[in-house]
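So, chain A:
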Amino acid sequence: MPTIEFSGKQLEVNEEGFLVHPEEWTEDLAAHLACKEEGLDAMTDEHWAVIRFIRGHYEANGSAPMVRSICRTTGVALKRIYELFPSGPARGACKLAGLPKPDGCV
Partner candidate 1 sequence: MPELDELEARLARLEPADFERGLAVFRGKLRGAEASYLETCVRCGLCADSCHYFRADHELKSIPAYKLSQVASVFKRHCTVEGRLASALLGAKSFDRAMARTWVEAIFGRCSLCGRCSLNCTTGIHIATVLRAARSALAEMGLVPSDLQSVVTQSLESGNNMGITKQDWIETVEWLEEELQTAVGDPGARIPVDKEGARVLFTVNPREPKFFPLSLQASATVFHAAKEDWTVASEGWDLTNYGLFTGDSVQAGAIADNLLRSMQRLGCRVLIIGECGHGYAAARWEAPEWLGREHGFEVRSFLELMEDYFREGRLKVDPDRHQDPVTLHDPCNLVRHGGVCEPQRTILRRTVRRFVEMIPNRAENFCCGGGGGQLAMARFQAKRVQAGGVKAEQIRRSGAKTVVAPCHNCIDQLMELNREYRLGVSIKTVAEIVADALVFDQPVGR
Partner candidate 2 sequence: MISGLQIGVLASGVWALGLLGALHRRAQGYGRRELFARAAGDPRKGVAYAFGKGMSPAAKESAREHLPTWFAGVGYHLGILAGLGYVALLLVGIELDGMLRLGFQAPLLAGALCGTGLLVKRAFTPRLRALSCPDDFLSNLLATAFVALAFARTISARLDAAFLAETMLLLLWVPVGKIRHCLFFFTTRYHMATHFGRRGTFPPASFPPRA
């Protein structure tokens, strides 16, 4: 398994950069991944709102939320999501939120 180094620790990720052990996630890591994996300059409040919601949903239900819930809950418009996360909600936002890779065509 490949690993990434973050604040002195080796974290296991799969070949596509999704965390192997989602419980190792922290908000600092999200900020780090945002810049390294997603090429974002800085995390805005909108980014955080989306990521915290996805993370909370994952911790409660063990799965990624529907994009509809993300929009409804955070108030971020649908089209805006794709601007915030150029790789999209799955390979972008869910990865930053420390979720394992979702099944399906993503």
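Basis for inclusion: all candidates are chains of the complex that A comes from, given by their letters.
The working rule: a contact is a pair of C-beta atoms (placed from the backbone, for glycine too) under 8 Å apart; a residue touches a chain by one contact, two chains touch by 3 or more; residues count from 1.
Please read all numbers here as calculations on a predicted model, not as lab measurements.
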Candidate number, among 1 or 2, whose chain touches chain A in this complex: 1
Footprint of candidate 1 on chain A - complex, ascending: 1, 14-16, 18, 39, 63-64, 66-68, 72, 78-79, 86-91, 101-106
